[in-house]
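Take this structure, written in structure tokens, and hold onto it; I'll ask about it next.
The complex appears here without one of its protein chains, the remainder shown in place.
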Amino acid sequence: MRRIGVFVCHCGTNIAGTVDVKTVAETLGKEPAVVYATDYPYMCSEAGQNIIKDAIKEYKLEGVVVCSCSPRMHEATFRKAVSAAGLNPYLLEVANIREQCSWIHKDMEAGTAKAIVLGRAAIAKVQLNAPLIAGESPVVKRALVIGGGIAGIQTALDIADAGYPVDIVEKEPTIGGKMTQIDKTFPTLDCSSCILTPKMVECAQNENITIYSYSEVEAVTGFVGNFSVKIRRKARFVDENKCTGCGVCTEKCPVKNVPDEYNLGLSNRHAAYIPFAQAIPNVAVLDKNRCIKLTKGKCGLCSTVCSAGAIDYEQKETIVEEKYGAIVAATGYNPIKIDGYDEFAYSQSKDVVTSLEFERILKADGPTDGHLQRLSDGKQPKTIVFVQCVGSRESGSSHGCGKEYCSKICCMYTAKHAMLCREKYPDTDVYVFYIDVRTPGKNYDEFYRRAVEQYGVHYIKGMVGKVAPQADGSLMVQASDLISNEQLHVKADMVVLAAAIEPDKSARPLATMLTASMDTNDFFTEAHAKLRPVESPTAGVFLSGVCQGPKDIPETVAQAGAAASKVIGLLAKDKLSCNPCVAHSNEMMCNGCSSCANVCPYGAITYADKDFSRRQDGSMIRRVASVNEAVCQGCGACTVACPSGAMDLKGFSTSQIMAEVDAICK
Amino acid sequence: MQVNNEFRPKIVAFCCNWCSYAGADLAGTNRANYPADVKIIRVPCSCRVNPMFILRAFQRGADGVILCGCHPGDCHYTTGNYYARRRMTMLFSMLSYLGIEKGRTRVEWVSAAEGAKFAATMNEFVETITALGENKRLEDLRCKK
Amino acid sequence: MQEVMKKRASELLADGTVVRVLGWKNGEFAYDPTPAVFQTVESLEAFVYNDFCASNLSKYLIKFLRQEGKTLVFLKPCDSYSFNQLLTEHRVIRENVYIIGVPCDGKVAEDKLREKGAEGILGIETEGDQIKVKTLYGDLDLNKKECLGERCLSCKSHQVVVFDEMLGENGEENPDCGRFDMVEKLEAMTPEQRFEFWRGELSKCIRCNACRNICPACSCEKCVFDNPASGISQKAAADSFEENMFHIIRAFHVAGRCTDCGECSRVCPQHILLHLLNRKFIKEMNECYGEYQAGAEAGSRAPLVNFTMDDCEPSIIYTKEAGK
Amino acid sequence: MADLKEQVLTASGVNPLKCMRCGKCSGTCPSYDAMEYHPHQFVYMVEKGDIETLMKSESIYKCLSCFACIERCPRDVEPAKLVEAVRLAVIRQQGQNHLKPQQVPEMLDEELPQQAIVSAFRKYSK
Partner (left out) sequence: MKKIALTKLDELFAAIAASKSLYLPVDTEKGAKYTAWTEGAKLSEATNTVRSAKDFFFPQVEDMASFKVEGKKIEVIDTRKEAEDFVVFGVRACDAKSFEILDSVYLVDPVDSYYASRREHGVVMTLACSRPTETCFCKAFGIDAAEPAGDISCWKTEDSLLLKANTEKGQALLDSLSMLEDAEDTAADAVKAATREIVEKLPLSNLSTDAFGGDKLSALFDSDKWESLSESCLACGTCTFVCPTCQCYDIRDYDTGHGVKRFRCWDSCMYSDFTLCAHGNTRTTQMQRFRQRFMHKLVYYPANNNGVFGCVGCGRCMRSCPISMNIVKVMKTLEG
């Protein structure tokens, strides 16, 4: 039996007003294990803390119970005091006799009786408290950012700025992501490239940043502060260090009919190519599926014309292995495939385009050199219809590819498109069919109202039911106007569909590697929806950009910065002090059944075959669980899932909780 | 406990540290009354509560046991309360199957902001248990005084 | 069937595919075969398979998990579900086991014979559906169907769900087995009646642990009831609460993992209807979280280590009861 | 009339609360102009419980049951099933058959397929 000291706080009259603190101290002093019990007006004061410290020394206390306010308030204070007196800080328990007793009960007798019971429960628990020492694990001072769009770029820049090395892994040949394809940005109408390109260049030039373009994450092991990542660098058949980005190879390459990804297939590129003029790294790539030399062994023209001698047909993909302290997922998004929406005639007419395709049409380096043209006949459209919410906000739809969520960015970029059309081509009639116009954001609603009021865009509340290509090349748009309660038939030259956005397909396998959780839509789940929005529940994994949920550029950049600051906060530490209240598996009892691992939200539990052979009983190898204390957050889900009781939680052990139950029900 | 012939129930409330325990603290801060029969045990998460703890409470003389946790979707540990919810559903099912009066056990989701709800829930629960009376069907006679 | 099994076992032992055979060995009487391990072709002489080979052999495989060489095991439909469940829980290694599936149309229970007056049994012969029992006090002609064990009367599946080879024709699942009928009957009672029913049942318990030790899901290295550190260890039902406690916790520990093989009720020397506890959990989980059959598929995730965001609230149990 | 609404909801199996008022049903409807109450209004009126007005309206017979609205609805609301259910509500009332046998001879002509009459009876009469 441990020697316990009990310290009852009056908290002025906060506790003493409805709880007879003297009686509490006196009664608890009679408990078998209690060798010292006292009361004091303010236990949290320095004088109060000194009483505890002195008593620990004088009475050789092995456990301390403070009956006071909520442990959420002063547990840390008292732990420090206990620790200062040489006792392990976890040999302290706080009985909450203020918030959960004196403040709620008006009757002195009932309040006092309850305070005694709560004190007994704390005494019973502290008897079984183990002295805990927070473990430590070293932090590798390097971060990995997966995805090189604006989210990844911003995160990497911010981390690098703080002085930590950071690697960007981008699966495309260049960083930049979706933002490179966009013409203007709302609500200010800045040129997207103009604000993005400098950041891309900065990434390339920053000494702390290493860009692994045309690369993918292959495997992740380890845990917070100490991840080990394998990065697969795909062969681009061009030596990155030699290529000057002059572009001669891309001009001379005889294969000219490869759909250009940058233009979403609206134009063609060569088999040797640089994605776009401002690509970073500005290095050519050979398309291994289309290059004649790589597919048939002939040609070799690019090698001949390359003065830098950078072309290397023998290049193989390589695996880079690196250690990181933190990982940021910034895998971004794509518009959904809308081929399933027959009613909008997307696959029937070239003049029905998605909004991202429309961006390419508007942008100066796009397939039409920035001229607003119909892709079918090159004519300038006179009437344009924008359809909102294509594939967003759908439930159990027959289309099968719709999303239940709102894609969030469509209202604003459509307003931007409409505005740009009217501005550059005032003779164009622009219709926007909407269900709701959602513009919560600084200057957003003003922006939308400008489209309506200054630019005369026709906003019609109602959905388009059908788009029918006509013999004369026009598109008959049939829609409802819910306000005037009529069915409209608009003869349009062009229809732009605001397709829903979805997380990039690479996100799910990545989440599996990271043991980070995802929702049913494949968006990464944040550790807490409100309070920890840029952290994954898996320690050391952070979220940046649309991979966590739909968001626009300003929000993405804000989140990217937030994620970076979380990473910096982590990397700034030399060692991670782990929460000592973590799960622990008793190997002698573990069956290796995996029930615990099934419910662990952090992937903190691993299994290994262990030898339990004993001389007298012969060989015995069993599969047993072990908990990575640096990863475990101490929720205790595993302790209940475990049928044999091998899993227990330090600080909240089964025997501790049962002792509390017993004391309360006595 | 039988004092002056008036039955006062023994009630154990398991509260998760992040939401419900904080909610209970808030109830105190707001001076929202509920009977002293309720005694709270702090656990890190509702998923730490083993059905065994609840049986233990009844064995030791509790008349009612309530488990409070973060609202589904708000768990500090993301998924803990989802597991707790299934476990408790199954426990309730088994207790009911064994003929234990319904209502002796309860689960309520209380956020850190819901001090008033915490107090109201406890008041209601104490009322329910008082009406049900002493726990006879799950008692351990050896633990009686 | 017995001869075919013996032949295959001999072949596989002889050609080195397996180093041991897990089957049943003939007993003292016609009705008491014992699970046994055969390591030589000669020892297979004592191999037996008949209407009384009720033991679920899958749990024994845990012992052989780490021993050298492959083990041949004969699995009946029930046993094959248990095997899959053990596989899911990494208690057995598939590669180390050679499974021969054997069809089963129900096993005869010794008690049923006794109930029908068979005492002083000297011999038993089965012919189709007829069982001829020779006793010291006269001969009896019994119908096999009427002598089947309780669990076989509501058999969920005649299908062997995992095997390397199947002897005879594999059966099918039996969704209309009515295995929840008795659970429903209990659910329809008042809480008072249910309480009385279970007090009656559970008070018979002598804590021999037969139910636990036969149970393939109760495969813990150390059971919480044998572990003083667990806080609930018991050796005897010293109080009615402990009678309840043992069985509730046990049912809980196997909930979602119990394949409903019915061994617990079969072996209970006090004939407590233990499977009704497990079936209640199976039924409730089916109703709350969708149909799930433990062991139907190796690697499946049991309902209690799984969740969906829109699971029902625990209070549904009370509204359900009120609805009745 | 709460019970009328209940009847329509039960008969159709439709939950009008799922509607997000996008109007795609009406945007799709080929009979839009012939209808006094358009598909999206149908959903809204059922939700409000204004069934009797719908029962009296010719609109319910103008619906072609082409199910385009069902096909296109992004929220799976199924307006055509509501129209069908309202028609059924009318038919269920005694003597409210929209098409009576006596009317058939005068409507017959050689071009009219037999099947059309049969389906008209199914749709319009008890």
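Just so it is clear, A, B, C and D label the chains in written order, and each chain counts residues from 1 on its own.
Convention: contacts are C-beta pairs under 8 Å (C-beta built on N, C-alpha and C of every residue); 3 or more make two chains touch, one makes a residue touch a chain.
It should be emphasised that the depicted structure is a prediction, and the values quoted were computed from it without experimental measurement.
**Q** Of the chains that are displayed, which are in contact with the missing one across the whole complex?
**A** So, taking every chain into account, the missing one touches A, B, C.
**Q** Going by the contact rule already stated, which one of C:1, C:14, C:188 or C:236 would touch the omitted chain in the full complex?
**A** Of all options in C:1, C:14, C:188 or C:236, contact with the hidden chain holds for C:236.
**Q** Which of these touches the unseen chain: C:119, C:139 or C:291?
**A** For the chain that is not drawn, the touching residue is C:119.
**Q** Sort through C:270, C:286 or C:315 and give me the one touching the missing partner chain.
**A** Here the residue in touch with the unshown chain is C:270.
**Q** Extract the touching residues of chain B with respect to the undisplayed chain.
**A** Missing-chain contacts on chain B: residues 60-61, 140, 142-143, 145.
**Q** Over the whole complex, note the residues of chain A touching the chain we left out.
**A** 30-32, 614, 616-617, 662-663, 665-666
**Q** What is the set of chain C residues that contact the non-displayed chain in the whole complex?
**A** Spelled out for chain C, the touching residues are 27-29, 32-37, 55, 60, 63, 110-111, 114, 119-122, 135-137, 206-210, 212-214, 222, 226, 235-238, 263, 266-267, 269-271.
Heads up, the rule we're going with is that only the chains that are shown with their structure count from here on.
**Q** In terms of C-beta pairs in contact, which of B-C and A-D ranks higher?
**A** Most C-beta pairs in contact, of the two: B-C.
**Q** For chain A and chain C, let me know how many angstrom lie between their CA-based centres, rounded off.
**A** Each chain's C-alpha centroid was found; their separation is 46 Å.
**Q** Can you give the whole-Å distance between the Cα centres of chain A and chain B?
**A** So the centroids are 35 Å from each other.
**Q** Which parts of chain C, given as residue numbers and ranges, touch two or more other chains?
**A** Only 231, 304-306 qualify.
**Q** Could you list which residues of chain A touch at least two other chains?
**A** Each of 599, 641, 654, 658 in chain A touches at least two other chains.
**Q** Can you tell me which positions in chain C touch chain B when the two form their complex?
**A** 186-187, 191-198, 231-232, 238-242, 244-245, 248-249, 251-252, 255, 277, 280-281, 284-285, 288-289, 303-309, 311-318, 321-322
**Q** Any idea which chain D residues touch chain A in the complex?
**A** It is residues 18, 20-29, 32-33, 38, 40-41, 68, 71-76 of chain D that touch chain A.
**Q** For chain B, which residues count as touching chain C in their complex?
**A** Residue positions touching the partner: 51-52, 55-56, 58-59, 72-73, 79, 82-83, 85-94, 96-103, 105-107, 137-142.
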